[in-house]
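Heads up, the thing below is written out as structure tokens.
Note that one protein chain is taken out, while the other chains of the complex remain in position.
In order of appearance the chains are A, B and C, and numbering begins at 1 in each one.
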Amino acid sequence: MDVLIDIKEEITVQEAVDFVTTPDCGGIAVFVGTVRNATKGKPVQRLFFECYTPMALLELEKIARHTLTEMGIRKIAILHVSGDKLPGETVVVIAAASPHRAAAFAACQYAIDTLKETVPIWKKEYFEDGEVWVAAHP
Amino acid sequence: MDVLIDIKEEITVQEAVDFVTTPDCGGIAVFVGTVRNATKGKPVQRLFFECYTPMALLELEKIARHTLTEMGIRKIAILHVSGDKLPGETVVVIAAASPHRAAAFAACQYAIDTLKETVPIWKKEYFEDGEVWVAAHP
Amino acid sequence: MKVLLFGIAKDIAGAPSITLDAAPEKVAVLREQLYQRYPRLRELRSCMIAVNKVYAADGDTLQPGDEIAVIPPVSGG
Partner (left out) sequence: MKVLLFGIAKDIAGAPSITLDAAPEKVAVLREQLYQRYPRLRELRSCMIAVNKVYAADGDTLQPGDEIAVIPPVSGG
């Protein structure tokens, strides 16, 4: 098993790193995304993540496979949360292992960049005076 | 406190990530280095890390400060092990937090690249038929 | 034909899914029907249609049993 994909309420950095750790790869690059406490200076009280889960899992799997076949990655884990989250909490973890650390960094960055563009997950920000689906409007 | 530097027998990814997690930074890049089980096809049984600890801490601090002043990093943790390690065990963890994830990746890569060039830490590999200080000879 | 709606599209429609009387022949026709029923979908930065969990182009053909989803701008991560 070289790919771990999951969407669930709680995720940890450790489970992603543990999955990709192999004695034949010296380098693991990881991206950890957390909830920011403000957007454009406005305090965010909490977030809500909605997922079209079956399609999101397929899109995450595509991203993961691309890093294995095209970017020199041996193992990759991509974990994303769903549901309510508070500032500081972890919302996404990507860990990529490669014999070459430059490849691991490149794959990790590719994975988070592509996730943010293509994976059907939506974030709603709750402010003191209302709520907004992020990036919905121009 | 925006910099965590340490050299000790056991390190974890989680302590580095926990240190740099702040509610005002959405992105954390991490590098995790582990012991490989072979060098040029030859099985490695164990490693030993020797450190000139006081100077190594100063060099690590320099690397960390550079990412804060020049690379847009808000918080960084650099942890390195000393002593005996087995294949698969973690030997170095670098975690960098920035509001911009590209900056976090760049800083993490800069830190591990520079660490490998300048920080006075030495790795000895133990094979079935002998031992070698890594990279000592041309 | 059942159509799933997510994020702000769900809020605009006021429901997580709606049912169309007939399956439009092409994605472009489906899109036009959705825009007429929910004009505020036009105001979104983008509005993709997924057919059977894969992003579809306007020229793609639809079958009655397809799983259709309205995908407003994603914002995961």
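Please note the rule applied: contacts are C-beta pairs under 8 Å (C-beta built on N, C-alpha and C of every residue); 3 or more make two chains touch, one makes a residue touch a chain.
Not measured: the values here are computed from a predicted model.
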Visible chains that the absent chain touches, using the contact criterion stated earlier: B
Sole residue of B:38, B:58 or B:86 that reaches the chain not shown, by the stated touch rule: B:58
Interface residues of chain B (partner: the chain not displayed): 33, 49-52, 54-56, 58, 80, 91-92, 112, 115-124, 133-138
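Simple rule for what comes next: only the chains that are shown with their structure count from here on.
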Distance from the mean Cα position of chain C to that of chain A, given in whole angstrom: 25
Centroid distance [mean C-alpha coordinates] between chain C and chain B, Å: 48
Of all residues in chain C, the ones touching two or more other chains: none
Multi-partner residues of chain A (each touching 2 or more other chains): 33, 112
